[in-house]
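Only one protein chain is missing from this complex, and each of the others stays in its spot.
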Amino acid sequence: MAMTMNGEAVLPAPRDTVWAKLNDPEVLKACIPGCQSLEMTSETEFVAVAKVKVGPVSATFKGRVQLLDLDPPNGYRIQGEGEGGVAGFAKGGAKVSLEEVPEGTKLTYDVEATIGGKLAQLGGRLINGVAKKMADEFFGNFAKAVNPEIAVV
Amino acid sequence: MTTVTMTVNGKSVTANVDPRTLLSQFVRENLRLTGTHVGCDTSQCGACVVHVDGRAVKSCTTLAVSCDGSSVTTIEGLAVDGALHPMQEAFREHHGLQCGFCTPGMIMSAVDIVNRKGNALDEHTIREELEGNICRCTGYHNIVKAVEAGARAMAPGATSIAAE
Partner (left out) sequence: MTTTGIGAPVRRKEDFRFITGQGRYTDDIERPGQAHAYFLRSPHAHANIRSIDVSAARAMPGVVGVLTGEDLAKDGVGGLICGWMIHSKDGSPMKAGAHPALAVGKVRYVGDHVAVVIAETLAAAKDAAEAIVVDYETLAPVVDMNAAVKPGAPVIHDVASDNVVYDWHLGDKAATEAAFAKAKHVAKIDLVNNRLVPNPMETRAAIGEYDAGTEGYTLYTTSQNPHVARLVLSAFIGIAPEHKLRVIAPDVGGGFGSKIFIYAEETVCVWAAKKVGRPVKWTSDRTEAFLSDAHGRDHITHAELALDERGKMLAMRVKTKANLGAYLSTFSSCVPTYLYAPLLSGQYDIPAIYCEVEGIYTNTAPVDAYRGAGRPEATFVVERIVEVAARELGQDPAAFRRKNFVRKFPHQTPVIMAYDTGDYAASLDKALELIDYKNIGKRKRESARAGKLRGIGFSAYIEACGIAPSAAVGSLGAGVGLWESAEVRVNPVGTVEVLTGSHSHGQGHETTFAQLVCERLGIPIDQVAIVHGDTDKVQFGMGTYGSRSGAVGMSALSKALDKVIAKAKKVAAYALEASDADIEFKDGRFSVAGTDKSLAFGEVALQAYIAHKFSGQDLEPGLKEGAFYDPTNFTFPSGVHICELEIDPDTGVTKIDRWVAVDDFGIVINPMIVEGQVHGGIAQGVGQALLEGAHYDETGQLVTASYMDYCMPRADDLPSFTVGATVTPCPSNPLGIKGCGEAGAIAAPPAVINALTDALGHEDVTMPATPQVVWRAARKAALRAAAE
């Protein structure tokens, strides 16, 4: 089943810092909710393992992620697919763009994803809420990572 | 593993169980009381209803360890000294069952309805109260009749269904 989500976050840091952190596997690993490992396999590819819980379904996703259309420091497209074993799969992509604003950097994201298997059968009605919550959590963590001095509003 | 002790159908039982063991698994697998059925896994169908400390619960979403120290009654414990419970009698008399799979949960829920709502139940109340029990065979028509009759027969001093 298809899922779309978009939003934006204003990060209290200059665009170059945000861009650098967005490409730093250690930062991503620390910020992705439930992320257990994240290893770069090339300049633009990494493999990740994340534990996700959607309603009654919890799963450990192993995924390959690719960064495409790199346009430093304006943004990139991130694309990947993960297999969650008996829980199903998720695949999709997000377009991430960065824009300078007086408060720092505005990050805009536009996600399109599809999920399948038990996630869709049992978690289908909850997936949008869970995704939004995970996105909020990610950007909360990420804001702290880009500027540990400033608490997120 | 965790030790759990409870009274089931009047007998004290103690067992070492994996903490994730559900009450339905505990009665079916550990105690081999297979009258309690699992029909849906999501707490919708009610085939797994048992009584814990006198109240109906769905045992497929209750952890066995959460019932430590409790008194549990399953369908096997409803008839006392070989005499059928009036609600069991009513289901047979009014043909309130066909394949029998939902029946234990239906009967346990029905007894609980009477305990909460009294012995004079109208059709509307019964239908609303049975919302948590799914039957695929009977269309509920005869279950409603059985619950109504069983409720009356459960009143103190009532005559048995079979004698009606």
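Per-chain residue numbering starts at 1, and chain names A and B are given in the order in which the chains are listed.
One rule holds in what follows: a contact is a pair of C-beta atoms (placed from the backbone, for glycine too) under 8 Å apart; a residue touches a chain by one contact, two chains touch by 3 or more.
Since the model is a prediction, treat every value here as computed from it, not as a measurement.
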Which residue of B:Ile107, B:Leu121 or B:Ala153 touches the chain not shown here: B:Ile107
Residue among B:Thr2, B:Gln44, B:Thr61 or B:Asn115 touching the omitted chain: B:Gln44
For subunit B, residues in touch with the removed chain: 18, 20, 28, 32-42, 44-45, 47, 74-76, 78-79, 84, 88, 91-93, 95, 97-104, 107, 123, 126-128, 130-131, 133-144
Residues in subunit A touching the chain absent from view: 1-2, 60, 83, 85-86, 88-89, 114-122, 124-125
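Convention: only the chains that are shown with their structure count from here on.
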Subunit A and subunit B: spacing of chain centres that average the CA atoms, whole Å: 47
